[in-house]
Every structure is written in C-alpha cells, then in structure tokens.
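Here the complex is missing one protein chain, while the rest keep their positions.
Just so it is clear, A and B label the chains in written order, and each chain counts residues from 1 on its own.
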Amino acid sequence: MTAEIESDACFANRIEPGVDELVVNVGPSHPSTHGVCRVIVHLDGEIVTKAEPVIGYLHRGIEKMAENRTYLQVVPLTDRLDYVGSMYANWAYCRAVERLAGIQVPERAEYLRVIVCEMQRIASHMMSLGSAAADTGAATMFIYAFDQRERVIEAFEELCGARLTYNYVRPGGVSFDLPEGWTELVLQFCRDHRDGLELIDRLFFGNVIARGRMKHVGVLSAEDAVAWGASGPVARGSGVNWDARKHDPYSVYPRFDFDVPTGSNGDCYDRARVRLFECYESCRIIEQALSQMTPGPIKTPGMPRLLAPRPGDAYDQIESARGTLGVYLVSDGSVRPYRMKVRSPAFCNLALLPMLAEGHTLSDLVVILGSLDPVFGEVDR
Amino acid sequence: MALIDRLGESLDSGRGGGVILSTVDSLIDWSRGKSLWAMPMGTACCAMELIAASFNKFDFDRHGTFPRPDPRHTDVMIVAGTITKKMAPAVKQLYEQMADPKWVIAMGNCAVSGGIFYYDTYSVVRGVDEFLPVDVYIAGCPPRPESLQDAVLRLRERIATESIAPDRRREAVLTLPTVGDISFGKRPGEGSADEESGSR
Partner (left out) sequence: MNINELREHLCETYPDLCPLFSIEFGDGVLAVDADRLLDAATDLKELGFDRLSMVTAVDRPTHLELVYRLYSRSMTAALFIKCNVDREEPRVHSLVGLWPAALWQERETFDMFGIVFEGHPDLRRILLPDDWEGYPLRKDYRDDSVIRRPDYI
C-alpha cells in the first residue's frame, strides 16, 4: 500500500502542460472582482496564459447624460462615477467647471474641500485594502478596515447628511459649513485612525501568508507604469514618484507639509503598503488643514444659479485615491456642457491587467485585480 | 417542490386537513424565513451599502442573512445597483440558477426604476422588474443599511403569509408598520398566473 502511494502511478493521467488550454470565465458577478468585471482567463493548468478583462457592465452613459443637464445638475452624476470616493469625484468636476467659467473659490471652501477629500481618500483606501485582503482570504482584516471606514462615513453623515453619494462639493464652493463639534470629531478620528492603521499593519502586512501571496506578484516596472498611463498607488508602488498634490499642485495643497509614499518593487505588496501609508499622510493633511482654516464664506459670492461659461474647453485634474482623475469639459456658451469627458484612473490602471497577470496562477489574478483597485462606476462611466 | 405541492393540495382538499396544513405551513415558513441567505447582485453604489449592511456596524448576520456569492446557496437575490443592458442576461441567468423558493429584493432607485439614470441613457434597464419578479422594492439612492435590513424583515413577514397549498393565503399578523420607502411586488397567485413573467 505504501509503495503504491509513493509511486508515480497516481500522476499517470495528468494533462500535458501546453496541450490542453482551459478557458475560464470569471465574473461578471463574482465575489472577488470588486464590482462587475468579467475576466476571460486562458489557463494552462493553474498558470494564466492570457487574461482579458471585459468591461462595460456598468456603462450607464454618464457622459451622454451630462450633455442634457445643467452644470449644477451634473454634480450628482459625478457622485456615481467613483462611488467609493464621491467627494473627490465631485471636486474634479467642479474644478473643471471653475476653470472653464473663471470662478474663484473662497479659501475656506478650498480648505473644506481638502479636508473632505483626504477623509474620503482614507475611506477609499480602507475599502480597497479591506477587499484586497478579503480576496486573499483574510476576512478579519476586512472587518477592521471597514471599522475605520464607518468612522469616516459617520463624520460625513454629520456634515452633509448622506452616507455614500454626498453631492457636497459644488461649483463655486461647498454646500454646507461644518456643524458644531465636527472638528473635534475629526481630530479624534485622526488620532484613533493612526492606532487603527498600526493594528492593520501588524495584522495583515506582517502576516507571512499575506506576504507570500502579495510579494513578487504582479510586478510592474516604473517605465511600464508611465508608458501605460498608470497613476496613483499603482504607479507609486513601482517607484514612480509623482503625485498631483505635490508635483502639479492645486488648491491649497502647497501650504501643507506631507510626504508621498513610494514603493520600490512594483508588486501587489508595495501597492498595498503605499495605500496604507497614504492614510497616515492624509491624517497629517487633515490636522494641518483644520488648524489653518479660518472663518469665511463657503461659496463664491454672486455665483449665478445657471452657469453659462464662455465657449471653449478646460481640463482639470486632482489626485484621487486611484490616481489622477481628470475632467475635460467643452462648453458652447449654453447652460449645459457640450461634452464632458472623465479621465478615469481606474480605467487606465485596469488596462495593465493582461500584462500583469500573465504567467501567474489564477489565485494571483484575483490578488492583482485587487491591487489595481478598480471601481467600476469610474471604469465604465 | 412537486411533492410539497401535492401534499399541500391533498391536505387542502381532505377533511380535517386544514389543521395539519396550517401546522405544516407555519413550520415551513419559520424555516424559510428565519435564515434567508442573500445573493448580493451588487453592481454599483448600492453594493457599498449592501456590504456595509452585511458587516461591521449593521451586521446582517444577526437576522440570519448572510451574503453568499453562489446562487445555489441562497434564497433571496438582492439586486443592488444599476442594471445595464449588457449585465441583464447575467442577472437573469443567475436568478434562474437559484433554487426555489426564491425571492428578489430590488434595492435602490436604480434597481427599482432606473433611478437617476432614467433619462437620457441608452444602456440602462429601467428597473430590474422588467425581467425579474421583484418581491420588495426599497427606495433610496443609496438606501441606508438599516433600510435594507428592514426590507428583509418585511420579506420575512410576507413569507409568513405564504402557504404550501397553491391557492391558500395565510392570515399572518404584519407587525412592522408601513413606511414610505418600502413597497411590495405582486405575489404569485395574486392576479398574475405566471411566476416568471415579472411584470408590474
């Protein structure tokens, strides 16, 4: 009996590698695809020879819809683009409108925008790290990350009444000023969040299984990251030290002192670490902004209710949690945009998937997709 | 399912069968309603609230509902998010793969009627009830996680009004008060004869 088990006879009917290729369809409804993504995977045994993402399952025609809405009515549509980060999606659009119409936003509104954007960045990274960890099987980490995210969402609910789609940043300013006690709430959150991040660091990033699953998986070189238009933590994980807040600064970011975390290896582990450290930096920015902020108006005085900017076009971008989110607006002088184009970082990052997944196993494909952090409202628009 | 239908019919028609039927009904409704495993068909923003409802602060598991991604493990499909024309065949296929008895909850404005994407879009299905029979509609953009949990509790009450005998309805006491943002779809046996047609 022992001799039979130890002999090679039990491997006699194995499939010859390279002869039989299996095509597996992952998605569009799948627990690990972060939304509606379908990946058609060609497998040779367990090794992926070709992975082709099929997107468009959430294509709602937001760009076409924007052509029949006034400039203010488009803001709730931008909420639904990157629904994990409505605040900064609103802000990117509002910056483009303000550039097009030549509107100057008051300083307090800029500070408020920075604060909510950084808090949204924390919430988005917690979502991303949590679901990336859940993909590797670490369900506890998901709960810990969501705990932090819920704190941010509670703060936003105090501020503007909504949990997910805020419609807070409007062209010309923001919609509500801070309620009583919000500053203390957020400062307490920043203090607690640092402890929470340390817990996540020890729980997940120190874990030998997480390291084994994420290190040297999905390696992206810095040249490829730039050539393929990757941005955000995906590019910074490969060592491309470029962050629109530092290297192409906008709003009041030049007044803050913060670092831009960069990785070196370009693997999934580095990308996740970049996201973790960005949360620390966001806490720093929030604390500085809350201390520097002065009372003042939160909306541009004299803003017309119906904006009719000059004919022409404008492009403006911000650094979102996923990369550079840009909005290109074309105006023909009427109250509705002639064309709105959203330069979506998740769309550009997702184009890397076929290149990164080739040669890895099917389980690594899931980890790579998690590290690219797509949000399909933004990918498909 | 066929065995249960025959049992239900025979109990309904036989003398004294009503007492046995009501006992069997309450047993079956208890077992079906108290542990409704949900298939999260989360496509867009509402999926974030569905996830939030299932974990941390709002904990769906205390109601017996747990998100299972596999259609064959689940009783209720929660359609959370916009359904586009490209996605609709996949949703329909997954619904058909679910085992009977099954229910559908349409969560969020997009699943109820197309929502914010009703006008001017060429690729959105205006409401998931265009191709699925919906049992509970939840309004909201996105609805709060408590709203989703409330909908599952109401669905549980509605399940308590079902009977294994095909033409019977049970008199169950609906204890939850009616609210504005949750409404119910047509039940099979109430007017529309075809369960699969799913028309409003």
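By definition in this document, a residue touches a chain if its C-beta (ideal position, glycine included) is under 8 Å from a C-beta of that chain, and two chains touch if they have at least 3 such contacts.
Bear in mind that the values here come from a model prediction, so they are computed numbers and not experimental data.
Asker: Touch as defined at the start, partner being the missing chain; which of A:26, A:298 or A:314 qualifies?
Answerer: A:314
Asker: Identify the residue among A:130, A:263 or A:326 that touches the chain left out of the display.
Answerer: Only one listed residue reaches the unshown chain, and that is A:326.
Asker: Write down which of A:59, A:95, A:213 or A:273 is the residue touching the left-out chain.
Answerer: Of these options, the touching residue for the absent chain is A:59.
Asker: Across the whole complex, list the residues on subunit B that are touched by the chain not included here.
Answerer: 85-86, 118-123
Asker: If the missing chain were put back, which residues of subunit A would it touch?
Answerer: Interface with the chain not displayed, on the subunit A side: 55-56, 59, 61, 63-64, 68-70, 224, 226-229, 242, 247-248, 306, 312-315, 317, 324, 326, 328, 330, 335, 338-339, 341, 343, 347-348, 350-351, 380-381.
Just so we're on the same page, only the chains that are shown with their structure count from here on.
Asker: Touching residues of subunit B toward subunit A in the complex: what are they?
Answerer: So the residues of subunit B touching subunit A come out as 41-45, 47-49, 51-52, 55-57, 69, 81-82, 84, 86-87, 90-91, 94, 116-117, 119-124, 141-142, 144.
Asker: What part of subunit A is in contact with subunit B in the complex they form?
Answerer: Residues 28-31, 35-36, 56-61, 64-65, 67-68, 76-77, 79-80, 83-84, 127, 142-143, 146-147, 150, 153, 163-165, 376-377.
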